[in-house]
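A single protein chain has been omitted; all remaining protein chains appear in their positions.
All chains are identified by letter, namely A, B and C, in their written order; residue positions are counted from 1 within each chain.
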Amino acid sequence: MATPINRQTEMTLVQAVTDALRTKLTDDETTLVLGEDVGKNGGVFRATDGLQEEFGEDRIIDTPLSEAGIVGTSIGLAVNGFKPIVEIQFLGFIYPAYEQIMTHVSRIRMRTMGRYGVPMVIRAPYGAGIRAPEIHSDSTEALFTSMPGLKVVCPSTPYDAKGLLIAAIEDPDPVLFLESMRSYRAFKEPVPSEAYTIEIGKANCITEGQDVTLIAWGAMVQVAQKAATEAATRGISCEVIDLRTLYPLDRETISASVQKTGRAVIIHEAQATGGLGNDLLALINDTSFLYLRAPVARVTGFDVPVPLFALEDHYIPTPTRVLEAIQRTVDF
Amino acid sequence: MATPINRQTEMTLVQAVTDALRTKLTDDETTLVLGEDVGKNGGVFRATDGLQEEFGEDRIIDTPLSEAGIVGTSIGLAVNGFKPIVEIQFLGFIYPAYEQIMTHVSRIRMRTMGRYGVPMVIRAPYGAGIRAPEIHSDSTEALFTSMPGLKVVCPSTPYDAKGLLIAAIEDPDPVLFLESMRSYRAFKEPVPSEAYTIEIGKANCITEGQDVTLIAWGAMVQVAQKAATEAATRGISCEVIDLRTLYPLDRETISASVQKTGRAVIIHEAQATGGLGNDLLALINDTSFLYLRAPVARVTGFDVPVPLFALEDHYIPTPTRVLEAIQRTVDF
Amino acid sequence: METEFPIYRILDDAGQVTDTSKTDLLTKDLSLALFTHMNRIRTFDRKAINLQRQGRLGTYAPFEGQEAAQVGSAYALQDKDWVFPTYRDHGATLTFGADMVRTFLYWNGRVEGCVATDELHIFPPAVPIATQIPHAVGAAWAEKRKGSTQVAVAYFGDGATSEGDFHEGMNFASVFQAPVILFNQNNGYAISVPIQKQMHSETIAQKALAYGMPSVRIDGNDVFAVYFTMQKALERARSGGGPTLIEAVTWRFGAHTTADDPSKYRDQERSRDRVDPLERLEAFMKEQGFYDEQEIETIRSRHQEEVEAAVKTMESFPPPDVNDLFDHTFATLPDDLVRQKTDYLTARGN
Partner (left out) sequence: METEFPIYRILDDAGQVTDTSKTDLLTKDLSLALFTHMNRIRTFDRKAINLQRQGRLGTYAPFEGQEAAQVGSAYALQDKDWVFPTYRDHGATLTFGADMVRTFLYWNGRVEGCVATDELHIFPPAVPIATQIPHAVGAAWAEKRKGSTQVAVAYFGDGATSEGDFHEGMNFASVFQAPVILFNQNNGYAISVPIQKQMHSETIAQKALAYGMPSVRIDGNDVFAVYFTMQKALERARSGGGPTLIEAVTWRFGAHTTADDPSKYRDQERSRDRVDPLERLEAFMKEQGFYDEQEIETIRSRHQEEVEAAVKTMESFPPPDVNDLFDHTFATLPDDLVRQKTDYLTARGN
């Protein structure tokens, strides 16, 4: 099938996910999509919409309601020639599969000295901000970035979503692919029709600036950008880094930026304690200590369970809170 | 039962755990011990040895091999008048219960606005260094310190073990109580026969020093102390802090120490990425930025799965590695 | 081993009595009481869907079609029993005595909606599937330890039986002979996944065989079958006979939630052909002469009023209190959390 080069379509992030899945389902027969309601229903967010019609029930598989079963069975499929692309309906429902991911998905390559790998992608919508029911809004990425043997990726735009998802599917190692629900339909942008990849492990400096480095991912990138725009009106020039890959971290891009600006504000939805922000902070401590003109600031969720949605706007970092942190950092 | 005051017995850490359990089983009828092999067998490390004989099968309960079942059922017991003290056989086997801990144990108080609390203690041996089989040597404390609504405690001495465990059992909120296997029988010390508590949330400055603050917990406290002794011969004066409580962190003790010494080395068995060291680093960044004369150093496991035991000595931080970090920090 | 699991029913689809051994028990009082609850919760349910459509409520999980299962089971309980519902069981909790205003609040993302009325032991709805099953077992076990005759009920769906927590809860219930009722509403679907893809077993009831636990399969749309089966299981539990699994075969008429489009995965027209549990009960009542138009009309309008009043109260409820974001994380907040709270409130000018 000859794909026209450079054709582009306006897509939302969730459409770009579907497009990436379709691309890989077409060109790699070993790929399978497994999950709850991914078939006829096309997934609760429609990320797999139309795929079962196109690729059949044999490749787009509605599983029982059983996260450990899905992931555990996919391990067996993965070591025996297939590439399972698993959808976990919401990140808050991945915990029943935690053991399988922790002791097997991430360790099988090490435990077999490379004889078996687990080329599995686990896709999971995450994050708050869409007035979802309880436990549907967790952003517990740090539970996975801290798991040796697993990569974690999180796109913030439709373009990145397609390129990163294809890269994740092609990766010989397991990748957790986090999709911000708030970003799913937040905006459209042109996405090339052909296959392309975005390298896992590389951050994206989306706005250059001189005074402060803002680091964010997923839905928080927009929050950071808004704060940066506002900061500009105050004469503060922010460099905005979209992390894209949460593990492994892009040490070069981050340290280069912080060494230039001398200041950093990290923004994430997860709570402060145990958040990925602390890994970034440690990276900056290790690489850029002498460049720092102010403590690294973190704007995060609070150290409380993600609340029911009536209070979620108080929980999620806002441009205002980011701006306050920028100002504090600059004023230090 | 009149307990003689100030009587002391030489005990190992694991004996102190048993003693604390016996103390609370005696004075609080709502306490129950649940776990795999905790009954006749007295636990695989003998932490519950003799308790079933003393308190009966009704209070010291051998459960099915089912961590989610143990924790899930204990939630029901806890909200309905009992204080379950759960033994998870090794921290590496807690993951099947991760969902129950993550979405229920830690959230029920918040979700019911305080109507129901979960006064549960989960005890788990953790850590490497005893040539144990695979998956028996994890130290994934950060998966729990990052969970809002849960406290995490880790004693490094028999005295602390008894006082902290009693405090944990008396706490109205759930506490994960981590017991270093390497410390279980490492040494004995006098432990008072009567009940006493050590406040949760307070660190213990066990050695005062001027040049560098060493922060450690569990088995790493001894490693830190050895390094401190060695450093002293080089004329470097180390302050050694035994963290005792891993969540909530003792901000005052840590920041006061680092503000005095201007340098910090954090030691833990878990891997660097996502380790609790990063929370400590963030705390120091937030409180003591201007006092720091060198980047905070971390001596940790590597970002790899805990290896099978033939390689574990390379994985676990050693006094030598700590000493190198101390020297690097002082020389910075 | 009891291994045949025919569907037990007292009324047939048309409301005719099929188990005549029960005829004497099917009194007017009982019929009317059950009808009243079923009509009340249906009124609530329809209103909630309506409010959601108008943007006055968050995503909502309707239970229309499952009223007999929920009312029949909850009505058999005693006040001091424990109820562990899912997100679809507010019909049961309302019947048991949950506050209607708080039930609405729950669906508006208000944590106040998680807190049960007064002395009732109703857990907040379990959202992670099947996780409430071990909780119910533990609470029931606690009652047994106390020597009381109270029981716990875990509500769960057909899809929930696939989760490990279902299995571990069933096993604990049987090993410790906890006085718990495992009340399954088999509505044929877990969101879009039909039961044939969920399991290879013919019935859910037979799953109890794995645990040496008594079980029964009933017509969950026959409120009498539900009520009397539940009663029997409760008696067994209260008298030390241990747990029972009840499979109540039912049907959800509407969407999985208001965010769901069932026409993606099933023919909604044909779905609507099923016999409505309320209509079935009405047919029975009419046949027996228990159905007084005027009386029924009074009940209906009473429920309309009650629901409207509850909506009003819900909508004039004090706005969410940001303190609640922090204050219930621990019995006593750690210093650092106090600091986070203070910083946040101070910056917001509080």
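We take it that a contact is a pair of C-beta atoms (placed from the backbone, for glycine too) under 8 Å apart; a residue touches a chain by one contact, two chains touch by 3 or more.
The model shown is predicted, which means the values in this text are computed figures rather than measured ones.
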**Request:** Over the full complex, note down every shown chain the hidden chain is touching.
**Result:** A, B, C
**Request:** For the chain that's not shown, point to the residue among A:F82, A:Y126, A:F144 or A:Y315 touching it.
**Result:** A:F82
**Complete:** Of A:G43, A:G149, A:G277 or A:P319, the residue touching the omitted chain is A:G149
**Item:** Selected residue (touches chain absent from view) among B:V14, B:A68 or B:L164
**Value:** B:A68
**Request:** May I ask which residue of A:T18, A:T31 or A:T103 touches the chain that does not appear here?
**Result:** A:T103
**Item:** Interface with the unshown chain - residue positions in subunit A
**Value:** 58, 63-64, 66, 68-69, 71-82, 96, 99-100, 103-104, 108-117, 148-149, 151, 172-173, 201, 247-249, 251
**Request:** Mind listing the subunit B residues that contact the chain we can't see here?
**Result:** 36-37, 39-42, 44, 62-69, 92-93, 95-96, 131-136, 272-273, 302-305, 307-312, 314-315, 321, 324
**Asked** Which subunit C residues would touch the chain omitted from the figure, given the whole complex?
**Response** 1, 3, 162-168, 171, 174-175, 177, 197-202, 206-213
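Following the convention adopted for this analysis, only the chains that are shown with their structure count from here on.
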**Chain at the geometric heart of the assembly (C-alpha centres)** = A
**Item:** Length of the line joining the C-alpha centres of subunit A and subunit C, rounded to whole Å
**Value:** 36
**Prompt:** Once you find the CA centre of subunit B and the CA centre of subunit C, what distance in Å lies between them?
**Reply:** 41
**Prompt:** From the C-alpha centre of subunit A to that of subunit B, how far is it in Å?
**Reply:** 32
**Message:** Quick check on subunit C: which residues sit in contact with 2+ other chains?
**Reply:** 111, 114, 124, 127-128, 164-165, 324, 329, 336-337
**Asked** Which parts of subunit A, given as residue numbers and ranges, touch two or more other chains?
**Response** 92, 95-96, 134-135, 272-273, 302-305, 307
